[in-house]
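A single protein chain has been omitted from the complex, and every remaining protein chain is retained in its original position.
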Amino acid sequence: MGTDFFEISINFVKMVAIFLLMVQLVPALVWVERRGSAFIQNRFGPNRVGPLGLTQLLADAIKFIFKEEFIPSHTRKFLFYAAPVMSLIPGALAFGSIPLSLPFHVEAFELFGQTMGPYRFAFQSFEMNVGIVFVLGISSLGAYGMLTAGWASVNKYSVFGALRASAQMISYELALGLSIVGILMIYGTFDFADMIAYQTGPLTFTWLGSEMTIPFLPNWGIFYQPLGALLLFIAMFAETNRAPFDLPEAEAELVAGYHTEYGGLKMNMFYIGEYGHMMVASALMTTFYFGGYNLPFVEPETINEILLAAGFSATKASLLTSFTFFLVLFTKLLIFLWIFIWVRWTLPRFRYDQLMDLGWKKLLPWALGNTIVTAVVIFVMKTWS
Amino acid sequence: MLSNYIQVSLEHYLILSAIIFTIGMMGVLMRKNILVMLMGIELMLNGVNLSFVAFSYYTGNLNGQIMVFFVMTVAAAEAGVGLALAVTIFKKFKTINIQFFEKLKG
Partner (left out) sequence: MDMTTILFYILAIAIVVFSLGVVMTANPIFSALFLALTMVTLAFVYFLLNAPFIAGVQLIVYAGAVVVLFVMVMMLFDLKQEKEAFTKGKFTGFLKIASAGWLCGLIAGAIYMSTEMVVSGNQILDVNKASTKILAKELFSNYVFAFEALGILLLLIAVGAVSISRIKGGTHAK
């Protein structure tokens, strides 16, 4: 956490701020989803409350909070209350361990007559040197939220939804884990910050013993592993339980799946959990395959030097540089979130056997083949040169 | 002195692992539900894993962590087969209480 009061308090503020960022992004995404779906389907969408229907969110939030709290009498009370929290926490923890920008440095300064030494703060809630393993482990706990919700609300539709959800999550976790093995072998690390550091500069690789550079392309993972990127992208859709993989909450068959009996704020927490999963998925896609917070052909040092030349102090310049690169990551994140919404309102839902076939008979063999080919290519490259 | 005992050392982790192992064993001995018995076995394996990791930490040797890796794989395999058997037993006897299928004959 930190060695002195200043470091601990900054780290704590950072943690809360990143959690709030995640939670506050949800209403904005709900608005984008409603307006975007209307745009895709040639409708208007909510456009009456405020400019462009923006205050609709506020109205929705007030409705959620002031709704009468209703719990069916036949439910298992404790688990019924615990389930929404259990589906919210994994997303929040996983999002907290992904670096959102460069670490920023605070120079030594005087506070209450004491010199506070120079600090380095990572732009994430907590640093993990096994980043991706931790994220996969924590987000696999999301299945418990759905399972308990389905079982605690003593309802056949809910239990069916919960069973479908967990079966789907377990099946696609395999494909998800295997699809990133290839790129992990190239990067040679589990740490997100190291992965992003690898993806700086123009596309450079060793081909038959000689170094090749393609100056007009950035050194992003997608150029090394296009198939892995595609597989990860599909598996992520299944993990977040969104259309076309929203079998757990298929309205036509299961009313609303595992959250049939929920309403008000508890329902809202399921929503936040789902959108949190979407954000984690988008952040993983950007970190693995699209350069993370890197801006192509712009070095962080140049921005820092420009800011220093403009008369900012070293601390402020470092902070502003970090913030600039955070905006870069945020833009990439928003593009992926929009693709999530776009796909949801474009493609029809799978049938259940099609879903399982896609997971086990298509994604898994392709991911395995991708891993083997990557391993062979890396081996040949290393022994050749 | 009490403070000598409070300071965490290898013994603390090993005793914790022994307690977990014993609780798991009690689960296997005392429960009738076959699934809970499987869970007891998982608990016992976890107790052993904890002692491996603690030894690896306090002797500066990574072999313990590799053993944990193997134990986890075997435990996952064991759970897979155990659950498949439990499903089969449930379909046949309509119960998973262990006292109703002592005969081992359909």
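Going by the order they are written in, the chains are A and B; count residues from 1 in each one.
Keep in mind that, in the parts below, a contact is a pair of C-beta atoms (placed from the backbone, for glycine too) under 8 Å apart; a residue touches a chain by one contact, two chains touch by 3 or more.
Values in this document were obtained by computation on a predicted structure and should not be read as measured data.
Checked against the hidden chain, the listed residues A:Y144, A:F223 or A:W338 yield one contact partner: A:Y144.
Seen across the whole complex, the unshown chain contacts chain B at 6-16, 18-27, 29-33, 35-36, 38-40, 42-43, 46, 49-50, 53-63, 65-66, 68-70, 72-77, 79-81, 83-88, 90-92, 96-97. Of the residues in chain A, those that touch the hidden partner chain are 79, 128-130, 133-134, 136-138, 140-141, 143-144, 147-148, 150-151, 159, 162-163, 166-167, 169-170, 173, 177, 188, 190.
Note that in this section only the chains that are shown with their structure count from here on.
Centres computed as Cα averages put chain A at a distance of 34 Å from chain B.
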